[in-house]
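Every protein chain except one is present and positioned as in the full complex.
Labels run A, B and C following the written order; every chain starts at residue 1.
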Amino acid sequence: MAKITPLREAVASLVRDGDTVALEGFTHLIPHAAGHEIIRQGRRGLTLVRMTPDLIYDQMIGMGCAAKLIFSWGGNPGVGSLHRFRDAVEQGWPQPLAIEEHSHAGMANAYVAGASNLPFALLRGYTGSDLPKVNPNIRFVECPFTGEKLAAIPSVRPDVTVIHAQKADRRGNVLLWGILGVQKEAVLAAKRSIVTVEEIVDDLEAPPNACVLPAWALSAVCPVPGGAYPSYAQGYSERDNRFYKAWDPIARSRETFQAWMRRHVLDTDDFADFRRVLAESMPQSMTEVA
Amino acid sequence: MAKITPLREAVASLVRDGDTVALEGFTHLIPHAAGHEIIRQGRRGLTLVRMTPDLIYDQMIGMGCAAKLIFSWGGNPGVGSLHRFRDAVEQGWPQPLAIEEHSHAGMANAYVAGASNLPFALLRGYTGSDLPKVNPNIRFVECPFTGEKLAAIPSVRPDVTVIHAQKADRRGNVLLWGILGVQKEAVLAAKRSIVTVEEIVDDLEAPPNACVLPAWALSAVCPVPGGAYPSYAQGYSERDNRFYKAWDPIARSRETFQAWMRRHVLDTDDFADFRRVLAESMPQSMTEVA
Amino acid sequence: MSTATMDFTATEIMTVAASRLLKDGTVCFVGIGLPSTAANLARLTHAPDVVLIYESGPIGAKPTVLPLSIGDGDLALTADTVVGTPEIFRYWLQGGRIDVGFLGAAQVDRFANINTTVIGPYDAPKVRLPGAGGAPEIASQAKEVFIVLKHSPKAFVAKLPFVTSAGYLDGGDARTRAGIPGAGPTAVITDLGILTPDPVSKELTLTGIHPGVTVEQVKAATGWDLKISPDLKTTEVPDAETLTALRDLQARTAAAHGTAQGQAGGEG
Partner (left out) sequence: MSTATMDFTATEIMTVAASRLLKDGTVCFVGIGLPSTAANLARLTHAPDVVLIYESGPIGAKPTVLPLSIGDGDLALTADTVVGTPEIFRYWLQGGRIDVGFLGAAQVDRFANINTTVIGPYDAPKVRLPGAGGAPEIASQAKEVFIVLKHSPKAFVAKLPFVTSAGYLDGGDARTRAGIPGAGPTAVITDLGILTPDPVSKELTLTGIHPGVTVEQVKAATGWDLKISPDLKTTEVPDAETLTALRDLQARTAAAHGTAQGQAGGEG
């Protein structure tokens, strides 16, 4: 049953060292605030799962939270490489990062299988690709009716999934809309879940057949307006493309990265404070809090 | 690409003798008008697929359209047995009916697998049930990671799927809402598809993430207001529970059934004509055309 | 207002007794007919936060009248959300999120296995029943199962002609050995009393009897030599408030549907 609680408390009680953690959001609704809070609280040894690790995972990896990454595409969308991710993979800095690499189709199916309490996902996939050569978790099974060979990968079943959504009602029922990505599946695949939301409302006013996550299927709901920044929440904010571009030079060197993280994340109290400091350091960004 | 066309033409060109045909709708949006048209056009040797065969399949089976039924629950909801279905299974009248019997979970997963172009569906199911003893299409496979035993059944991949929906736009994009059942999966699992709709509108006014079937994924869209009767279309009509009760004595004997079908279906031109005749024969029913 | 009264029918006490078993906050996968009546009565009385899930797709349905079919519009309009039927079975039931599966049945046997498929041989049926519906997976995957049906020797048989949905199979630890995750049927509620499985043998045993019913009546309505608990309890009579809530619900239902509440069961 969802507890409506501050993000700091939700992370403190639900995210543990060594956990398998998925922060999901497909360009839209990426839970940046929750990622920062995990960094602030110094979590270590996490297995991070995410189809599209981008800035928030670059930050978590660079700050030493992660021991392993399960993913299908890691980059700064529209800009280029994730320098902290590459530094971890190529140079083992700040620590070696084990990787388990899939395709999007594989990851999406693995979340569906996790939400469905199946031990593995079945798909037509990976044919002709070298990925099965480097990922022992890509196997093949035979159809018991046709004999066809199909790909099989283990379900993703995180200890904790974290997402951002547009709103929750006072009971903790959550509504999200627009680009949905794999968030619903990621939440339902996980043992525990944290949802940060733009606002808490009296009535969700959900259209028929909307993507609603009932309160009783969630662990914590945390009001964090603008908590997806520099990602966006449709109906509330726009993606700050300038921040994505600005991240490239910040993350390029270990020193500029560490200084930036200290000033903007470690030395700030919460996401509102981060937005305030960012408005000082990067006045050209769309940093006004919604 | 969906052609907007009269139902008679859609059935004539898309439903063929011997086809595997799924008419889906879970209490809500059952395509009765299309079922009548298939009966009127005298289709034979069909393999009928439907999770919940009810009145429309009782009629199609009793009129000799079906050689086989793939299903998971056959009855007159809230009333009792399907007498024509039972007569076919128990007495082979008007002809023997082969049955392939699943659970709802199995059927729902088989449609999902069909829509996903997988040869089989994987589920935790049928454990301890006698169904696998009587249905050779329920098999078991082993998880290549955990060794767990899981049920496997062949995908449902109909030649034609028929559904009823609330509305289509002039390009043939279809919107349905409310109880969705397995209709989307049934359409996407099929080679061809017919969608009858309450109305054709300029703009679907679909909410975000609504269940929309794009025109290019459909074969035919047919305006048939009230075409789900005695089932219903949310926002347009209510379920006529009295008709479901009235069906029981009609279907109980072969003679009353045949006379009723002749008068109401074979001797009527189309569904509007059926509704007109029904208003005469059963004035207590909610037969007014929407 | 909660004064006891004896003015109730056998079906009413069955419904109330079944309803009482549902704890507030429980997530309940509801079959249509008697289970739906009992679950909604619970929601309208002692368990306002019970979460009702129907296989047609509504999650958190709060119908104002009883649904006659599993896909009534009122279920959709009052639900927290409505998802597709595949999702109900995949993410919510198989996903392990259902506390109680609330089922009807045509027949049960001494180990609480359920038959809703066929009487007589499968290939030459004497009576062809509707079939499995959602029951096989509800019976195996819900954390526990309540079964509600009327007592008769035809319904309570020693051995089923066909096991549609697993109870305790051959009894003892057979269910666990078969790898079935849920605890299984923890109560069978009838119009005569309540049967619960023996902790070891898993044989259904009469542990509750409705007021005014004799043990002999129950034995006569059971197709095997029914064991009677030494600790047999008489069902508490329904209080006036609960009975009123039940009758109001059924009156509203009749008015809305233009018919008495169909108890024939069934899905569709």
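Here is the rule we go by: a residue touches a chain if its C-beta (ideal position, glycine included) is under 8 Å from a C-beta of that chain, and two chains touch if they have at least 3 such contacts.
As the structure is a prediction and not an experimental result, all values here were calculated from the model.
Counting contacts over the entire complex, the absent chain touches A, B.
For the chain left out of this panel, the touching residue among A:Ser13, A:Ser81 or A:Asn137 is A:Ser81.
The chain omitted from view is touched by exactly one of A:Lys3, A:Arg16, A:Lys68 or A:Arg124, namely A:Arg124. Within the whole complex, the absent chain has one touching residue among B:Leu69, B:Ala105 or B:Leu118, and that is B:Leu118. Listed residues A:Ser103, A:Thr196 or A:Thr268: the one in touch with the omitted chain is A:Ser103. Seen across the whole complex, the unshown chain contacts chain A at 26-28, 51-52, 54, 71-82, 85-86, 89-90, 101-105, 108-109, 111-112, 123-131, 134, 149, 178-182, 184-185, 211, 232, 234, 238-239, 241-242, 244-245. As for the chain not pictured, it touches chain B at residues 1, 112, 115-118, 173, 185, 188, 206, 208-212, 214, 216-217.
Quick note on the criterion: only the chains that are shown with their structure count from here on.
Set against the Cα centre of chain C, the chain with the most distant centre is A.
Across the structure, the highest number of inter-chain C-beta contacts is found for B-C. The distance from the centre of chain B to the centre of chain C, with each centre set as the mean of the Cα atoms, comes to 28 Å. Residue positions of chain B with contacts to 2 or more other chains are 123-124, 178, 180, 211, 234. Shared interface positions of chain C, defined as residues touching 2 or more other chains, are 76, 82-83, 90, 94.
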